[in-house]
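Sharing a structure, written as structure tokens. Questions coming.
All protein chains of the complex are present and in place, except for one that has been dropped.
Entry: subunit A
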Amino acid sequence: MLELYGHVVASRLLLGTARYPSPAILAEAVRASKTDIVTVSLRREMAGSRAGGAFFQLIRTLGVRVLPNTAGCHTVAEAVLTAKMAREVFATDWIKLEVIGNHDTLQPDVFALVEAARILSGEGFKVFPYTTDDLVVAERLMEAGCQVLMPWCAPIGSAMGPVNLPALRSLRAQFPDIPLIVDAGIGRPSHAAIVMEIGYDAVLLNTAVAGAADPAAMAAAFTGAIEAGRIAFRAGMLEPRDMAVPSTPVIGKAVFS
């Protein structure tokens, strides 16, 4: 079982709620994924609109825990205020902390991220930082109070999959006891399986499911891949070799010439 800030979850898939064709399809995908945690956000409400309320009610009916994000924030002040407003709305001290540093790559501003993580941890938040695969930044985030790390494996929405497996392996080796969740860049179930095979604890994804032709079916596919990757990691996998090794024993082989 996976424990995140003292909360035990059965599913190792965290699912985003954005970009689905409809609320009904979002609900189908969440149920098909068997996830325990979905990410949500906050945006400006129009006067007289009840759009936010409709989404709020939908999430409540799904019976899952919410992980609000600070998506779109570019400064420490924006991220900290958004986190506080999210705590007010969703009644949770969990926060997926995003501080974006580059408009094109949506790469996190890791300097601001660490500062915001320190402030929010000091105010009682349980911070899930969206970060790069940089080892030193990871150390700083933990010093700032983070007990979970969420490195990207490729830019958000890129669907490239893990582009720097050695860096992800290094993080895993350096922090064997910290929950590591790959957040962003996953495009296919096989990508999710790969990061689970190298020992990651969970995967957070959104677009790969929401953008599929059949989001509910794709959610189920990711769940299967993540479970397979986890079981494979625990089972202990063969390392690649340069030479062939016969699988059938050669002792007792007939000699015909």
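We adopt the following convention: contacts are C-beta pairs under 8 Å (C-beta built on N, C-alpha and C of every residue); 3 or more make two chains touch, one makes a residue touch a chain; residues count from 1.
Keep this in mind: contacts and distances are computed from a predicted model.
Undergrad: Given the options "Sarcosine oxidase subunit delta", "Ion-translocating oxidoreductase complex subunit C", "Sulfur carrier protein" or "ABC transporter ATP-binding protein", which would UniProt use as the protein name of the unshown chain?
TA: Matching the unshown chain against "Sarcosine oxidase subunit delta", "Ion-translocating oxidoreductase complex subunit C", "Sulfur carrier protein" or "ABC transporter ATP-binding protein" yields "Sulfur carrier protein".
Undergrad: Which one, A:Gly53, A:Gly122, A:Pro166 or A:Gly224, makes contact with the chain that was left out?
TA: A:Gly53
Undergrad: Touching the left-out chain: which of A:His7, A:Arg43 or A:Arg234?
TA: A:Arg43
Undergrad: By the contact definition given up top, give the residues of subunit A that touch the hidden chain.
TA: 16-20, 26, 39-53, 55-56, 59, 68-69, 71, 77, 81-82, 84-86, 88-90, 156, 206-207
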